[in-house]
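Selected chains from the complex are presented in situ; the others are not included.
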Amino acid sequence: MASKGLAIIAGVGPGTGASIARRFAKLYSVVLLSRTPGNFEPLVQEINSNGGKAIGISTDVSDPNSVKSAFDEIEKQFPDSPLAASIFNPAGGFVKKPFLELTNEDYAGALDSQAKGAFYFAQRSLPLLLKAKESSPHPPTLIFTGATASIKGSAQFAAFASGKFALRALAQSLAREFGPQGIHVSHTIIDGIIDIPRTKQWVLPHEDAKLSPDSIADSYWYLHTQPRTTFAFELDLRPYIEKW
Amino acid sequence: MASKGLAIIAGVGPGTGASIARRFAKLYSVVLLSRTPGNFEPLVQEINSNGGKAIGISTDVSDPNSVKSAFDEIEKQFPDSPLAASIFNPAGGFVKKPFLELTNEDYAGALDSQAKGAFYFAQRSLPLLLKAKESSPHPPTLIFTGATASIKGSAQFAAFASGKFALRALAQSLAREFGPQGIHVSHTIIDGIIDIPRTKQWVLPHEDAKLSPDSIADSYWYLHTQPRTTFAFELDLRPYIEKW
């Protein structure tokens, strides 16, 4: 019997990453990467209790050795599972500050977690995605999570926007190189506040004014299920009430 | 009992429009608009035979009186059906020519069918979409079909690109005005050759190198089903092998 496919989600906190993991766990085994085990442990337990298959690996995506270890572990634990989807969704690098107050660490941190992290993650994911072309139920998919700052460098966002612009450049370049090889590379632009535990207390003047993590996850799943005749590269998602 | 929802599709030939009609007919009554009855008649019959409900109305979207007549007819035939989705998908205005060979009619034709047509169609659709907010199963949706020429004015495409840029401007403006009123306005960028009867004989060097109309239709359906917390405005669709 063919092995179940695999999905790797980097950046799994209590928000979008968790929703994506739950969504992809309906069909695939899922691997959850986060620096802090506390971020994935309850989710691993939840998915496994519900009949899915999940593991978590403590990983710092901005450290190439940590990413290497994680993928070595994945290949050891799932030697026969085709990698159907690899999703890059870490939250790091967000900082809003007057430019002259940014530290070298602030700026490097945004590039490390968004750009370099995505680079290491993509370099490890792509060989596995290419190998899965025949066996994955849907075209093997690599999705990067962007933000408003992916296309607009606002005042006081020099660091975060640099990281997110760089991530988008990477995604475009990979879509153009690996699309013709059958890999679906996508980039999303999450333009608004996501409705997660951390933002629960932010009261907005309209109801439904925050992005639903489950709906974002549905979008990722939709992207994943597109056939290779009809790949979307970029998708912007925002609440109906958002100014843009 | 509540009336079934309604979807209106403007621009129904044997390609994308037909696929969209079939897809939306699974849940809604569908109204097909095309200048030529021959374009919608077989489809109307097909949908009605398969247990769906479809009518066709011969309409020239670039003529405001014709659009008015069509919507008057729709309201007469479906007085109690909430308008769940209105889709603007006409093919007109495509012309590729050295600029100095374009006629005034070529240029006006592209603006008439893409920009003015969309304007008339949107002005008639939006009051019905607004009225359907409580009764539509998904947020009432207005989708416009764009093309590569929506974001790039290539040489020899002055007329078509003018029409498609204008259409995108209209779509953006409506998304910003009617999004906060709960209407989901979207714009797609179809970047490649669509696999329709007219392009069947075009042999491309790779298989699956043409966009699938059914998959495009799935994308429109996906956009329609998004909740208002998580609206996508723009979606670019292309075959995996497409250069962009």
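Order of writing sets the chain letters: A and B. Residues in each chain are counted from 1.
Keep this in mind: a residue touches a chain if its C-beta (ideal position, glycine included) is under 8 Å from a C-beta of that chain, and two chains touch if they have at least 3 such contacts.
All values derive from a computational prediction rather than experimental measurement.
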{"item": "Homomeric assembly size (copies in this file), of which only 2 appear in place", "value": "4"}
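Quick note on the criterion: only the chains that are shown with their structure count from here on.
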{"item": "For subunit A placed onto subunit B, the superposition rotation in degrees, Cα atoms, nearest 5", "value": "180"}
{"item": "Computed distance of Cα centres, subunit B from subunit A, in Å", "value": "31"}
{"item": "Subunit A residues touching subunit B - in the complex, by the definition given at the top", "value": "139, 176, 179-180, 182, 184, 195, 208-212, 215-216, 218-219, 222, 226-244"}
